[in-house]
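Just one protein chain is left out here, and the rest sit where they should.
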Amino acid sequence: MSTDKPKVATASLAGCFGCHMSILDIDDRILQLIDLVDFDKSPVDDIKEFTGRCAVGLIEGGCCNEENVRVLQDFRKHCDVLISLGECAICGGIPAMRNNVPLKECFDEAYRNGPSVHNPSGEYPSDPEIPLLLNKVYPCHEVVKMDYHLQGCPPPADTIWAALTALLTDKPVELPYELIKYD
Amino acid sequence: MSDSLAALVASTCEEFGNDRTRMMDIVRAIQKEEGCVSSETLDLIAGQLGTYRVEVESVVSFYAFLSSRPKGEVVVRICDDIIDEMKGAENVAAAFAEELGVEMGGTTEDGKVTLERTPCIGMCDQAPAAIVNDVPITNLDESKARAIAKILQEGGAPAHLVTTFGHGNNANDLVRSMVTNNIRKRGPVVFSDFSSGSAIDKALAMTPAEVIRDVKTSRLRGRGGAGFPTGMKWDFTRHSTGDKRYVICNADEGEPGTFKDRTILTECPDLMFEGMTIAGYAVGSDAGIVYLRGEYAYLLPFLEDVLSKRREKGLLGTNIGGKEGFAFDIRIQMGAGAYICGEETALISSCEGQRGDPKNRPPFPAQKGYLASPTTVNNVETFCCVARILDQGPGWFAQMGSKGSAGTKLLSVSGDCTSPGVYEVPFGITLGDFLKLAGGENAAAVQVGGPSGQMVGPDDFGKTICYDDLATGGSVMVFGPHRNILEIAAKFMDFFVEESCGYCTPCRAGNVLLQGHLKRILDGRGEMEDLDYMQKTGETVKLTSRCGLGQTSPNPVLSTLKNFRPAYEVLIKEKKEEGFKAAFDIQEALGDSKGLIGRESTIYND
Partner (left out) sequence: MMSDRITFTIDGVEVQADPGQTILQAADAAGVYIPRLCAHKELNPFGACRICTVMVNGRPQAACTTPAANGMIIENETEELTDNRRSIVEMLFVEGNHYCMYCEKSGNCELQAMAYRLSIMVPRHPYQFPDKDIDGSHPDIMIDRNRCILCARCVRASRDLDDKNVFQFVGRGKEKKVWINSEAKLSDTDMDVTDKATDICPVGAIIKKRTGYEIPIGQRAYDHKPIGSDIEEAKATAESN
């Protein structure tokens, strides 16, 4: 199975998987992509751990908890080029709406006072399996160095395609006007 | 709605002719009676003046000394500048807070005392200092703070806190202040004997054009710091079209570390008023305004008295000096705690009863200034120079100082020196020689021109104080080798963030970002690229800001990056091995969660 093709890894942190859907939206060009690269750690192929060094890592979502931070750190370690894919990775996105609300209020709403909450003990879940939340949602580039940012919610498939093919063929990432969209 | 409040608002507005442009006086007067300008009051004032509630609210919300929420009967404002901090203001503040039982910014439960911080109140030579209502209290320490807090809690009046008086007019019955002048060196221009009326007599013997010519010949440049030629400014004002012209004296001495105008206002107000009167004659104005910073309100009754005495002597009013048709009078406009109002167009906005927002230029004040009329705005010290120039002759003045900077300059020195105070020195003196005069030879750094000026090190002590080398409006702050340069710069950035009017993007938003990055570096979380970021962002703020405040506000960062770069570099650690950005701290980011959940991280448990 092992080839000398460059590897691409992807992850969704505090995101909705919409950006991953957009990767799939490149449609039949995915066949061309497979010719160019192998996928490493990614929900696309369900590889859970890195198998080696990757040329490109695509990160969807910002960091809302310690698990996100750990994954992002791992990607930084294994990827030559790291890309923030979409609004949440770039600015925190919808999850960052909580950044104006103290964490305690978020917890109280989620575990005590929310309309559908049933929690007679009133305790916050503390199982070590549940990652601790960060004090706010961080854009990825405020946690580790990110090399590129592809805007959009999600970034259009054409944007992802244009950026990936440029990177994999050693060309500069230059997006035309219509491919830079924040929504 | 209370009838007595309505009556107060009506009578106060009436007193100022129901004139919307006298908003500053109206809200100040009402606040003095009511303690604040409440929501109800906003409606009443708007109704009385025929304006909008939000217009009044907009003004009240702009000035630090105005408030829409009730405060204590007495407000203690502790000076928050770097010099006061160096002299122990933190301990003084803590003593006040403890004794009064309030947090900073809070009011005692009985509603008697409010405790606040305020930027430089012009008392750096006798720091730490505070103003209690309008009364300056200087040379504070912890035990004095506790004693004062007790007196105030027991209902003592602020004026009773003053038991000894400073020299000269500080002891005048209308001042009765403990402030000391600390005039360390007298010079021929400002701090010399002067006989009221002598300069006016000489001016009135000439035509206005000849007066302007003399001021031009003297090569006098503005003493506020920017250094615009005074004669040229007057010429523009005189030749601009308008039915009325105005002369405004900028006594909003707010640049931290500057207190030279305080001594002029205390000891030689006649000289200043005389200069203004001459300006009135020269530019063709019959109305002058002194814009006096709120922090110097303690001098107001005294200055009003000097003005009325000048009226009695025929030096103000109509047919001044016996000159048929020459009329000129001066009113004092109080400020209310806003550094930006030292910027001349913001000052004009404030005089017009607006927010202290600077105006777009052009048109310049000389074309369209106060109430859209041609206006010359000059510094307190500039007017003093004018009077002396007319009295002694332009040649006498021009031969003093250096090539591009004629005359003498008042410098106010504070910080790590043995003789803080005010010095009148000829322009062209080297910084090093000046430091010797003030007993500051051991300085490791000197901030020349206040936060908006530059921070220089010993390599630059050979530079000269003048417009073309080390320019200053009068502030010289001396820092010994034990001081942390970047903490000082950070303090200055805090100041600009606090004092930005918020009108334009780069100053409003950019300074917050510079402040944040500087703090990041001080916390040991900076990276080398942060220095480039600060340089570039600072340059953007400098280049694109709308007024002088914004254009100079990044100077604490830019001048320390230039002159003290190693101070930054030692704080920047090697790259974190975990691959994190230096500014990101996982333990801090998890802090809230760990507390709420009650356990440590299972991933990051170092």
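Chains: A and B, in written order; residue numbering restarts at 1 for each.
The working rule: a residue touches a chain if its C-beta (ideal position, glycine included) is under 8 Å from a C-beta of that chain, and two chains touch if they have at least 3 such contacts.
These figures come from a predicted structure and were not determined experimentally.
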{"item": "Among the chains presented, those that the missing one touches", "value": "A, B"}
{"item": "Per the touch definition above, residue among B:355, B:368, B:409 or B:491 touching the missing chain", "value": "B:355"}
{"item": "Candidates B:436, B:536 or B:562 - the one touching the absent chain", "value": "B:536"}
{"item": "Omitted-chain contact residue, chosen from B:327, B:471 or B:512", "value": "B:512"}
{"item": "In chain B, positions touching the absent partner", "value": "39, 52-55, 57-58, 61-62, 338, 340, 355-356, 360, 362, 497-506, 508-510, 512-513, 516, 533, 536-537, 540, 543-546, 583"}
{"item": "For chain A, residues in touch with the removed chain", "value": "84, 87, 90-94, 96-97, 99-100, 136, 139, 141-142, 146, 148-151, 153, 175, 177-178, 180-183"}
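Heads up, the rule we're going with is that only the chains that are shown with their structure count from here on.
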{"item": "Whole-Å gap separating chain A and chain B, where each centre is the average of the chain's CA atoms", "value": "50"}
{"item": "Sites on chain B touched by chain A in the complex", "value": "578-581, 583-584, 586, 588-594, 596-599, 601-604"}
{"item": "Residue ranges of chain A in contact with chain B within the complex", "value": "66-67, 69-70, 73, 76-77, 102-104, 107, 124-126, 128, 131-136, 138, 141-145"}
